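For this view, one protein chain was removed and the others were kept in their places.
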Amino acid sequence: MKLTPKTATLLVLAALIALTPLFFPSGYYYRVGALIFVNGLSVLGIVILTGYAGQVSLGHAGFAGIGAYACALAPVHLGLHPALAIVLGAVISAIMAWLVGRPILRLKGYYLGVASLGFGILVSMVLSNERWLTKGPDGIEVPDLGLRDLLKDMGLKLANGEFWYFFSGICLLIGAWLVLNLYNSPTGRALRALHGSEIAARTVGVDVAKLKLQAFVISAVYASVAGSLLALMNKFVTPDVAGFMHSIEMVTMAVLGGAGSVLGAIFGAGILTLLPQVLTVFAEYEQLMLGAVMMLVMIFMRDGLLPSVLRKIRGRGE
Amino acid sequence: MSELMQFLLSGATVGAVYALVALGFTIIYNASDVVNFAQGEFVMLGGMTTVFAHAAGLPLPLAALVAVVATSALGVALNKLAIEPARGAPVVSLIIITIGASIFIRGAAQLVFDKQIHRFPAFTGDDPLHILGATILPQSLWVIGGALVVFVALWLFFTRTLTGRAVLATSNNRLAAQLVGINTNWVMTLSFALSAGIGALAGVLVTPITMTSYDVGIALALKGFAAAMLGGMGNPKGALVGGILLGLLESLTAGYLSSTYKDAAAFIVILGVLFFMPQGLFGRKSTDRV
Amino acid sequence: MSLLEIQGLGITFGGLRAVHDVSFKVKPGEIVSVIGPNGAGKTTLFNMISGVYQPGAGKVVLSGEDVTAMSPHLLARRGMSRTFQNLQIFQGMTVLENAVSGYHLQERGPILADLLGLPSSRRRARAAEEGARALLARVGLDRAAEREAANLSYGALKRLEIARALALQPKVLLLDEPAAGCNAVETEEIDHLIAEVAASGVAILLVEHDMKMVMRISNHIVVLDHGEKIAEGDPATVSRDPAVIAAYLGTEAEHAHG
Amino acid sequence: DIKIGATVSATGPASFLGDPEAKTLEMLVEELNAAGGINGEKVELVLYDDGGDPNKARTFATRLVEDDEVVAIIGGSTTGTTMSIISVAEDAEVPFISLAGAVEIIEPVKPFTFKTPHTDRMACEKIFEDMQKRGFTKVGMISGTDGFGASMQAQCKSVVGNYGIEIVADETYDPKDADMTAQLTNIKGADGIQAVLNPGFGQGPSIVTRNYKQLAIDLPLYQSHGVASDGFIELAGADAAEGVRLPGTALLIADILPEDDAQKPVVTAYKAAFEAKTGTPVGTFGGYAHDAFLILKDAITRAGSAEPAAIRDAIEATSGLVGTTGVYTMSPENHLGLDLSAFRMLEIKGGKWTIVE
Partner (left out) sequence: MLTVEGLRSRYGRIEVLHGIDLHVDSGEIVTVVGANGAGKTTLLRCLSGVQPVSGGSITFRGEVLTPVPAYKRLRRGLAQSPEGRQIFTNLTVEENLRLGAFLFSDDRVDRDMEDAFQMFPILKEKRNLAAGGLSGGQQQMLAMARALMGRPSCLLLDEPSMGLAPIIVQQIFDVVKGLKALNVTVLLVEQNAFGALKIADRGYVMETGHITMEGTAAELIADPRIREAYLGI
């Protein structure tokens, strides 16, 4: 069988997820791994929206917030199983994305950025201010997903960290598989086409408004599910999850790693999740280093880390 | 009546702060299409440098001058060290660079300065002026005046000087700008120096009112960005009007509706405006044809 | 019966009557050229017909249906396709992908199928790719298929746009200066291609300043000046029309025949 | 060595809290090691900066217990970060002393979780007690929308009825706001209003105080313990701050405490050391970290062991321990160990803190 870029990406990803735990000295590494996967999942949505379709969102954390709070609230108020709460969150996010996206996706560039930013801020404001429901800025507890206990009953005993590592790893794999499928599919090509020239895309028959909306909705679902997973994993969530900084972080991860490629974006999520952990040795210089790393990567690897590195490697191969 | 007047004065004060930040965005944006997310840090540096220079014994006006000059120099350094080497990179990459720069500057400021909140005395005292039963601090007039002066200066710069036109030309078509003899690197350097200087000036003016600390930059940049977009990015008129409008919206909402959701109201209005005017109030429509 | 009917089309830009009361018809298999001085309103006319601009007056009728101001993607579904005077290629895609994108209407399917990578989705994509490769060969770009489209020279891009427009298998094809940036020999190749397409029953509307080409292949010529139709007829009639010579052809008129 | 872990918000929106906390912990560990450590063992502090992000705080907490294998954790500058650390500490059975205000942290009691600051409810009670004494029945509130302000606002509203006081105006502001005159104008206009309370920290309360003066509002203004530091007087300006009351700790009034006050030596020593080391004025928050460390040191010393379980038991048995915030006496039912007496009602007069009565 010929190794297409798609299967290659999936294999690399699966191998990384399966094999790195062999080198983990302590349970903490599972936690970091799981965080990378969850962040990676949310960034995959950005790959579709920004990397493929070229639309900027500075408010996607809003959807993460919806997903997270769905898991905090639905089990308590609606008696829903947390797993179903993930679905509920995704559905609400999708509906919100559809409602919000229709008017704002007509905007371009920074204007779309500021409109989506407004949406994100509205969500985080509601989460902070409606204390009766969300318990306000100090956050709210989230019930256990319960899947680990289920596995235990089936004879598979995993520590909490291990469980979340593998569970979010599998979610990431599925998420990546979908995005990779999209890339070379008719829809994916149409998305990339409208990125290249909206007017030309329309003249070849692409329903640009509808397609942008679809991309927006899908990416919202990604963010929402990632938010849900984060909340369930932490068993606690605060409105920060929907905050502006989180939105910026998502975009940064995608661009830093290479927004147009799945592996790149996940790579970016990895780097930006790991950096604060690694930089703790610099104590007070941590922020300084973080900023410097971001600048250096973008200066010397303008298309993002992974694409640039790959190009270097290929260049040498020739 | 006096209530409304108070809300208006309060809104104008806050709006002028936003307008000053928004004005700072204009030049770099006009030169490069990049929204410089480190703009808020320039404002912070203006305030913090003045605080520390003042504490070190410099008289306030001199301290302020030092702050503006030093921040401009930093703007130039940012361009030379981070933006220029990345020439030709996509705009998103440049934006991430400015985000990185903002984190970097904040990190440096907490080391060089400290993490305390600071302010320095208002330029002309704290005795409020009374207007129609409402009050306003003299420093607010400084801020409003500052915003107006910067606006007029920028407006003249972009519409009346060839250099201003060269800045616009650089972002519009860098290649063509070089072909007509514009030193685009120099234009970028100038833009960063001016933007940073305006940012620092904003910091100097607003600190007696809003206080400052190493991390005030993000919030200011965010509001300034929103204001600039409301008015139409790149147009000084838009920055001024957008800023003041945002401030008024906030204070009127806080006064008459709900202080909790005043920011929400502001964003809802922005969404509404963009719905009907996708380029903001005064943004120029791109005139590219197919 | 005419396939495309333009009835009294007009538009103004801030007081400027860019196009005013222009009417004509195009039949299947016919090549109708629109010529006229720079700024006469040819591209604007195209933009109105193809739904990029909303006409201020008049109607566009396609296969008997009023399609005035209809969104371009709906027009595409009804068989209209075009190229652009100011290149509109899909940046960030390969030449092949650009051409495949032209097959959008044929290859598109439910987004869910595409996300899940269902066999149906892959089948659609494969069919489109085969078609695209054949088209690239027709415009002489087959060797560049895997190249980044943005890296092509100007003339090559013009041909890529033609290929993409043909991919729609249009009933009406609008070509805005297809031969710009091509030399005489290359222009002749494009000539043949257009004639071939027309022969297969496609109605072609052409804007072009290369008079040799226009005179060679047009069945009918519409002349615009200052937004208004000043002459109309077969090539021989038009090229002898004194008004046309004065406004547009100049001494070139002789070359066209010479 | 005894490894003690800490994760505080030394940067980010809560750095007012985390920064002095981090500096205090570093200073105290240095002092302690210079003096020979605990039970002859040196103490090693593993300190992380979570930037106020609960998600990061949880990761650092995991790192502290799993990777650094610390015997106890101090930290969680905010309620948000604290809440996300709790389950990590509880699962790993490592004692955790929080530096955040909310009651939920210790109510219901969790075996390994303790905290040093008074709860915000206690601050409300202290304030309303004072208002009641002055005969106020109608008051206004203007609160920050950050965690601190919002939580205190909610607590105050839930206990205010006990004091026969009614809240007739309830406004909020964003912690980064530049001007609060609009909200204050509304408060000023509220019917029969007699006093105003402003829960919040950071620069917000200073701006509120200055706007208060600007609008010439002629009612007593109460601030919260969130701004209990000399810095507040400086920022608001002595003029505007004149007459402001707030519930503070002994730390602020080290020099005017009576000689026989049990806290006097503790607060004087800490204040002197901190200000000498950092050059910035002490505040209540650094004091929380000081007390957390003190409790831990005391517990390890008494336990004679650095086993987490033993430390936990010893912390729970803390009794009569004098800290900067108050005197701690813990029990299985009470993982805070402070009462209202730890708060002192202070008033700013002539640019200085004074004790009311």
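By letter and in written order, the chains are A, B, C and D; residue numbering begins at 1 in each of them.
Throughout what follows, a residue touches a chain if its C-beta (ideal position, glycine included) is under 8 Å from a C-beta of that chain, and two chains touch if they have at least 3 such contacts.
Please read these numbers as outputs of a predicted model, since none were measured by experiment.
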- The chain left out of view makes contact with B, C
- Of C:31, C:194 or C:211, which residue touches the hidden chain? C:211
- Message: If I consider the whole complex, including the chain that's not displayed, which of B:153, B:168 or B:268 touches that chain?
- Response: B:168
- Which residue from C:39, C:56, C:109 or C:233 sits in contact with the chain not drawn here? C:39
- Query: Of the residues in chain C, which ones touch the absent chain?
  - Reply: 13, 36-40, 42-44, 85-87, 151-156, 159, 177, 180-188, 209, 211, 247-253
- Message: Using the document's contact rule, name the residues of chain B that touch the chain not shown here.
- Response: 162, 165-166, 168-169, 172-173, 175-184, 284, 286-289
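In the analysis below, only the chains that are shown with their structure count from here on.
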- Task: Identify the chain pair with more contacting C-beta pairs: B-C or A-D.
- Result: A-D
- Give me the ID of the chain with the smallest distance between its Cα centroid and the all-protein Cα centroid. A
- In angstrom, rounded to a whole number, how far apart do the mean CA points of chain B and chain D lie? 35
- Query: Whole-Å distance, chain C centre to chain D centre, using C-alpha means?
  - Reply: 73
- Where chain B touches two or more other chains, by residue: 110, 260, 263, 290
- Message: By the touch rule stated above, which residues of chain A touch at least two different other chains?
- Response: 129, 199, 286-287
- Note on the structure: So the touching chain pairs work out to A-B, A-C, A-D, B-C, B-D
- Can you list the chain C residues touching chain A in their complex? 50-52, 71-73, 75-77, 81-82, 84, 88-93, 97-98, 100-102, 104-105, 107-109, 111, 114-117, 121-122, 124-125, 128, 164-165, 167-168
- Query: Which part of chain B faces chain C closely enough to touch in the complex?
  - Reply: 288-290
- Which chain C residues qualify as touching chain B in the complex? 43, 47, 52, 84-86, 88
